[in-house]
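Right after this comes subunit A.
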Amino acid sequence: MTASNEGSRLIDEMKAQSGQDPADCYQCAKCSAACPVTAAMDLLPHQVIRYLQMGLEEELSNSKTPWICASCFTCAARCPRDLDLARMMEGVRLTVLRKREGNKFGPADLTPEQLEKLPQQALVSGFRKYNK
Partner candidate 1 sequence: MPRTGVFLCHCGSNIAGTVNIDQTIEASRNFPGVVHVDEYRYLCSEMGQDIIKKAIEDNNLDRVVVGTCSPRMHENTFRKAAAEAGLNPYLLEVANIREHCSWVHKDMEEGTPKAIALLRAAAAKVALNEALEAPKLEVEKRALVIGGGIAGIQAALDIAEAGYPVDIVEREPSIGGRMAQLEKTFPTLDCSACILTPKMVEAAQHPNINLITYAEVEEVNGFVGQFDVKIKQKARYVDPVKCTGCGICWEKCPAKAPSEFEMGLAKRKSIYVPFAQAVPMVPVIDKETCLYFRKGRCQICEKECPPQAIDYEQQDEIIERRYGAIVVATGFDQMDPSIYGEYGYGQHPDILTGLEFERLFNASGPTGGKVVRLSDGKPPKKVVFIQCVGSRDKARGMNYCSKICCMFTAKQAILLKEKLPDAKSYVFYIDVRTAGKGYEEFQRRAAEEYDVAYLRGQVGKIFPEGDHLVVHGVDSLSGKVVDIKADMVVLSAASIARADAPELGRKIGINTDSYNFFNEAHPKLKPVETHTAGIFIAGACQTPKDIPDTVAQASAAAVKAVGLLSKEMLQGEACTAEVDEAECSGCLHCVAVCPYTAIDAKEIEERYGDGTLKRTVAEVNPALCQGCGSCSAICRSGSINQKGFSNEQILAEVDAICLQR
Partner candidate 2 sequence: MSTAVNETSAGKEPLIVSFCCNWCSYAGGDLAGTSRMSYPANVKVIRVPCSGRINPMFILRAFQRGADGVLVAGCHPGDCHYSTGNYHGRRRLSAFKRLVEFAGFEPERFEVRWISSSEGDKFAEEMTAMTNKIKALGPNRKMRDARWQKIT
């Protein structure tokens, strides 16, 4: 186990994705107490943030918790630090996915017809992802 939050790509990407900074968390564990699906989690939500604070990328990538999170937002509603945990989980999921799967295809792989439709598709998926 290596703990370092310096230059962690996972955390930087997660921050960019979610707009949330794990450094704001003071580990009161209110999120874990509020979460309705902790029974199925291997890491409690507050532990996920702690791992983010410590830069434990490997352990996070192997954790089930981000995939169990149902995005019910109870944690976000209860957090005394005003952190949106559900967004952070989504950030972790996206980051892990990208790292694991790589890019399925790049712009060079697209046909001209697909490229023409691309902006609309990007817009629609952007709406889906960020509309809250």
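The candidates were selected such that all candidates are chains of the complex that A comes from, given by their letters.
Following the convention adopted for this analysis, a residue touches a chain if its C-beta (ideal position, glycine included) is under 8 Å from a C-beta of that chain, and two chains touch if they have at least 3 such contacts; residues count from 1.
Small disclaimer: the values here were computed from a predicted structure and weren't measured.
As listed, 1 or 2 are all part of this complex, and the one touching subunit A is 1.
Those residues of subunit A that touch candidate 1 in the shared complex are 26-30, 32-35, 38-39, 43-44, 46-47, 74, 78-82.
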